[in-house]
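Removed from the display is one protein chain of the complex; every other protein chain stays in position.
Chain naming follows the written order as A and B, and within any one chain the residues start at number 1.
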Amino acid sequence: MDTFTPETISLLALLAALMPLLSFGGILLVPGERNRGSFFSILNICTSLVLSVIVFIHVWQQSTVHQQIEWFTVGDWKFKAGILLNNLSALMLVLISLVATLVHIYSTKYMEGDPYIFRYWAYLGLFCFSMLGLVIADNLLLIYMFWELVGFSSYLLIGFWFTRDAAVQANKKAFIMNRLGDLGFLTGIMIIFAQFQTLDIALLFKDGGFVSHSLVQNGYWIFSSNQMPQMWLTFAGLAFFFGATAKSAQFPLHTWLPDAMEGPTSVSSLIHAATMVAAGVFLLARITPIFNSTVLTVIAIIGAFTAFMSATIALAQNDIKRILAFSTISQLGFMMLAIGVGAYASAIFHLVTHAFFKCLLFLAAGAVIHEMHHLKEKKALDFDHQDIRTMGGLRKFMPLTFITMVLASLALVGLPFTSGYLSKDAILIQAFEWADTKSIWAKLVPYSALFTSWLTAFYISRLIFKVFFGELKLNKAFTQQFSLHEAPGAMKYVLVTLAIFCLFPIFSSNPFHYEHAWIIEGLPVISGIARVNIFHTIIPITVNLAACFLIFIAYKWYAVAVKAPDFTNTPLFRFAENQWYFDTLYKNLFVDKVVALAKATFRFDKVVIDGIVNLMGDVGVLFAAISHWFDRKIVDGLVNGAGSLSKSIGNFARHFQTGRLQHYLVTMLLVVLTFFIIKYFSLAI
Amino acid sequence: MIPLSHYLIISAALFSIGVYAVLSKRNAIMILVGIEFMLNAAILNFVAFSKHDKFAASGQVFALFAIVLAAAAVAVSLAIILNVYKYYKTIDPTQIDKLRD
Partner (left out) sequence: MGIEQLVFYVFAVIVLASALLVVANKNLVRSIFLFFITLFSMAGLFVFALADFVAITQIVIYVGGVLVLMIFAFLLSNKHILDNPDNLKTGVIGLHHLPGILVAFLFFIVIVWSVSLAKVEQLEWIQHSGDNTLKPSDNTIHNIGINLMTRYLLPFEVVSVFLMMALIGAAHLARKERKP
């Protein structure tokens, strides 16, 4: 349409990003009641959604929109800032604004009654603005800025209930680990700038862009007139990946995500499931051409390892949100794995489907927690309302929540007819394809991914069966009959909407073949996705059969009141329960050392620096005392001395004025004689 | 005859004695006596020189005037001394020091 010129479209995209910022500024800067802001924020985010949809319609599978303005000049080098809208950005825009809108609506009921809710709406607005800005930014520096902003909003929201010590510790941990990753990101930016003299994504990473024109020859990475040793290319790729590790909670910077569950559940669902953690994957997808095969291998290995590790940890957790957090880490590992094997389209596809079903999982868990918390307050009991060991049989009380959560879990496991099946299959199959082209050790990667998906099936079914089936464990613990009620209206509708997105029709007309998913068709594919191998039919069947088997076992153990085998004392269980002792390791390796260093510098500052400053002060005081003495004794002494000298001269001279005639006469005569002698006898004398 | 310088030396001695009397006597009348000595010394000087001045006899005439004036001076001085005594109850010049600092 002619009215939608590229300038208009980019303007719409910019507006879509700015609307939530309006809610941030408007709520914080305009004073009012403490529970203000809900209508305003929802209005803004809905506007964002509408604008994003419009932009999506005009950008998907059409020409890229790229608008730029001049930003600043350094020397004679001009830096431009702008908006880049291609398939990826438009897709992300819609995803983010849709999930954000749903979470906003959910939060009206979930956060009801919180005394400072206006901060919540404001921070949520800030987060949405930064996330939307991140996906439409057109150069690496702008992405970095929004990256930081996203991390900062996450900090604010994790520590929303800042009066709790656990929340404060958690948000500090999240922010610091994110900053560590940002070092990597920044290093990558610097290397790219040194080599290419530009940070513009379109120039660098498009087909036929600078990066594709750069070559590696004789151990040097060459681009037009610049060259640097080849290891810098690998290093840049690894640096970017390090940044993404922090944001997407991969090994080794994954420990902040479980602790981030201290924030409100709606925040966890939006940020730590659907959007922010996906920013890492998004970045890697944006800059795919920079990665050489070494880096890709590293990404794949780390992704696979993280997925496996967090799945094992999730098996041993008892807090609903923690299980879901480790599940998120695991699924992000899958996405990283996909990028590592070169299946970028599958990674993004999985990101989108994961956003929906993980968000739904969190929101449904939030509903459960909300109801358990109400029960706790109403009856004034003392138990951990997030512990699944206190729940059970909730499907009687909360049927809608139960159904939606089951749908989301099925999507997570990846059973057919769900959206998750399509994306997960894409990743697994492409992983096997990739391993075919590599050495025998490469097979480890896809097989571990396979194993991880079975673990996924087990832990999520454990969660579902423990929470919704059986008897309410609270009844036994307190020997009373409790009852809960269903989630309130706003929460229900959001859960239902998200549940719809967990099914396959939104994404593909064919429930079994992922190649037809429209997302895959819209995103760049490196290697062919056509099913080459017999694997492509065997793998999905194997995975799903094994998953069903595992679900059945979980049912037997947890749903039916058969005594489940008690693993709690085996070393493996304890290893998993303590998150593979990573927190302890980091604490001993880094945290304690840094704290000791801080204490040492504090002492140094106090003793030495303050000592020096106080010494200066004392020296000044000493000088003051000296000059005081000097002034008093010498200067005053001089002045007083002059006075007393005149006085004594006067006293002396006074003695000549005796008033006695004869004395005067003597003096007079002596003077006359002297005069006479001098005048007349000077020659003679 | 007697050389002129002898007269002058005698008059010098007398004058010095008069100076001494003026400067260190504790009685006002003695101071007056000292003044008289000095005057007498001067008169002797006049007279000594007038030996060589027969026609004008200026030295002798002046000597006469000096004697007369000395007498007047003594008269007035004694009157003053009497007045001073009335006020100070003493004629010791060391006691009369009201004009001191």
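Here, a residue touches a chain if its C-beta (ideal position, glycine included) is under 8 Å from a C-beta of that chain, and two chains touch if they have at least 3 such contacts.
What you are looking at is a predicted structure, and each value in this text was computed from that prediction instead of being measured.
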Interface with the undisplayed chain - residues on subunit B: 1-10, 12-27, 29-30, 32-34, 36-37, 40, 43-44, 47-48, 50-61, 63-65, 67-76, 78-83, 85, 89-92, 94
Hidden partner interface residues of subunit A, rising order: 662-663, 666, 669-670, 673, 676-677, 680-681, 684
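Criterion: only the chains that are shown with their structure count from here on.
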Cα-centroid distance, subunit A relative to subunit B, in whole angstrom: 126
Sites on subunit A touched by subunit B in the complex: 654, 657-662, 665-666, 669
Subunit B - residues contacting subunit A, complex: 19, 22-24, 31, 93-94, 96-101
